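Every protein chain of the complex appears in place save one, which is left out.
In order of appearance the chains are A and B, and numbering begins at 1 in each one.
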Amino acid sequence: MNSIYAFVVGPLAWIAWGVFIFGSLYKVVSMYQLAKAKDGSSLHYMSFKYGMRSILHWLNPVGTLGWQSNPYTALVTFVFHLCLVIVPLFLMGHVVLWDQFFGITWPTLPDTIADIMSIVFVACCVYFGLRRFLQRDVRFLTTGKDWIALAIPALTFLFGVLAYHQIGNDKVMLVLHILCGEIMLISIPFSRLSHMLFGFFTRAYMGSEFGGVRHSKDW
Amino acid sequence: MTFDRKIEDAGLTRGVSRLTPQRIEDTLRQVLEGETGAKLKLYAETCMRCGMCSEACHYYMSHDGDPSYSPAGKVHQTMGEILRKDCKVTPEFVYQMAQIAYTECNLCRRCVHYCPLGIDTGYIMSTVRRMCHKLGVTPQYIQDTAHSHAATMNQMWLKDDEWMDTLQWQEDEARDEMPNLRIPLDKEGAEIYYSVIAPEPKFRTQLIYQAAFIMNEAGVDFTMPTSPGWDNSDMCMFSGDFEMMGRLKKIHFESALDLKVKKIVMGECGHAFRSIYDQGNRWDGWDMYPIEVVHSVEFFWELFEAGKIKLREKFHEPITIHDPCNIIRGRGLMEQSRKLAHALCDNVVEMHPNLEHNYCCAAGGGVINCGPPFKNVRMKGNRIKAEQLKATGVKTILAPCHNCHGGLEDLVHYYELGMDIKFFGDLIYDLMEKPEVE
Partner (left out) sequence: MPNASTWDWNPGRREVQDVSSWSSKFEWVEEFQASSDGEKVGAVVKTGDMEFTACVNGKVWDERYERVFYLKFSPDSRLTGIIQQDGEWCLSVDGQHWPETYGYIWDTTFGSNGSIVCAVQQDGEYGMGVDGVLWENLFANANNFATSGDGKKTAAVVQIAPLAQADIETFQKGIYTVAVNGEAWDNVFMNCYTPVFDAKSEKVACQIRRTLYDYTIAVDGKIWQREFQCVWDPCFNPVSGAVAAPVRLGGKWGMAQDGEVIWPAEFAQCWHQQYSADGSKLWAIVAPKLGTFTVAKDGNPWNISAPVVIDLSVSPDGNRASALGKTGYVYTIMCDGKVWDDSYAMAWKAVFSPDSTKVAAKVEKNGRFTVVLDGKPYGQDFDQCWEPIFSPCSTKVLIRAIDGGKFVRIVADVSDF
């Protein structure tokens, strides 16, 4: 078990981060090249001002027609993503690893808060899952890819929580957690999760067209 | 996935009958690889299938939340399927995707206000239409309109002489009321080139009459061209025939540039504005229109502001105002349209939602041009608009767009709303001070 653990926190972690970073770079650069070659007439209208205007409006959970019309989903989406970004970045258990491997540290979240946030995150995933299952229009749209995209972060957090609470075999849970986390990193550039890389660009493009050309709002 | 709402259409049936699996695959691939790029790829990849956009669409709302009418649902059944099946789809599927893309989406972009990721469903549906056009599977009536554009450079099969003859006839008619009225033809160097869509000379000649009357009364230095190019409309943009769209815009803009006018003023039309402002100009390589095109709503407001139009009286009855997507979401003319409406009417009752968030009339995007077979698609698909209109409790609707007019008229009939629909031009003409006629 220890050797497996050593493997997942060692070489596999390197691979995962490598794939994540270089894969993301590759995706972003190749997409930009493709856009230059084929969507010149869209790139032409990209505007920093109107792109930012749109992004900022959509960062307000009650600031757009879409969020207002789906208040619960809006709330869950914001909580989900906040936890998703904050917990792994400021988790004591993670920062310790950075310290161990690279000797760098930064402030951490108190474990209880991180724990609560993680549980909340898992609850958000349950909400998304139920939505995919129960809400007609969402079910109609759901494909395997969407379940995968939801399952990967859900399992990562779930195993993280289980490991933290030492439910089940804590070593196994931890290994599973790390494995899922690594799968997640690897899959970000190559799955639906790539919306992390591209979401701001599609948003900014829409904002540019609506603000710069059409003189109207896109929220 | 079953599609249980197939509607017989001669154009679609004929088109599909000539397809082979190979032709379908080759054509779809050619459009995907040759004509789309990062934009479509990103939309396909980043759509999280969250369904937040569903309620944006009047079709979805009017069909009691039938998921196959939601924006992402329609993408899922068309482009989504093409990508999942790697272009290997059946002729029957092509029929279905054509029906969805041409008649169940108005390209109104209301869903843009709902999608957190900024996905442009209108663009995707328009790309699906492009594929259908390339496969030769297009509804009969809109295809016929596209043919008219190709053969005559206008939408209504008007021959060269019929255009001039109509202008001169309207000039004669109007001279009974305003003896000095002129519709100057080909006046080089005029300030304004007035352009209309072909249904005006064909069916709604009173609009040309009214426009001429207003221009003359306001002392506007304007002209209208004698040669093709006068029609700014563009059903080819909606049928997916982008080459013809480019040709139409070229002749339109060049006819104005050749006359050395300062700007074009266009009649109260929505889709034509999209064509000159957003899509057609880009195909021709112009990032914006090569010569400014001012929509009537804005133009009338400018005349008002400058005191060039004086009213005899205001419109007293309560009136509501429809926001045509292509000039509101597409150009941001909501402020001007409100100022103008309030200048003309005592009692403007807003419908809700309104401004950019307004529901489309379900006629736009070429849907009404798909003709009688699909009329019920528009009627059943826009109950929500009928309810919205009814809730205002008024008897008159202002709608500064031809398609909206047609669409709203049909809705008013179908849902027995008993409402009257007017253009700004109608109101201004009715209410303005007119010279005494001896």
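The rule is simple: a contact is a pair of C-beta atoms (placed from the backbone, for glycine too) under 8 Å apart; a residue touches a chain by one contact, two chains touch by 3 or more.
Since the structure is predicted, the reported quantities are computational estimates derived from the model, not experimental observations.
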| item | value |
| --- | --- |
| Touching residue (missing chain; options B:Glu104, B:Glu200, B:Glu217 or B:Asp284) | B:Asp284 |
| Omitted-chain contact residue, chosen from B:Asp66, B:Glu81, B:Glu173 or B:Glu292 | B:Glu292 |
| Residue among B:Gly65, B:Pro184 or B:Pro353 touching the omitted chain | B:Pro184 |
| Omitted-chain contact residue, chosen from B:Glu25, B:Glu81 or B:Asp144 | B:Asp144 |
| In subunit B, positions touching the absent partner | 10-11, 14, 34-35, 133-134, 136, 140-141, 143-144, 147, 150-152, 159-161, 164-165, 168, 175, 180, 182, 184-189, 226-228, 241, 243, 246-247, 250, 254, 257, 260, 262, 282, 284-288, 290-292, 371 |
| Touch list for subunit A against the chain that is not drawn | 40-41, 44 |
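The working rule: only the chains that are shown with their structure count from here on.
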| item | value |
| --- | --- |
| Where subunit A and subunit B are represented by their mean Cα positions, the distance between them in whole Å | 39 |
| Complex contact set, residues of subunit B against subunit A | 35-39, 41-43, 45-46, 48-56, 60, 65, 67-68, 70, 72-73, 76, 84, 112-120, 277-278, 282, 287-288, 328-332, 334, 353, 356-357 |
| Sites on subunit A touched by subunit B in the complex | 31-32, 34-35, 37-39, 41-42, 44-45, 54, 58, 64-67, 69-70, 73, 77, 131-132, 135-143, 146, 149, 192, 194-195, 198-199, 201-207, 210, 213-219 |
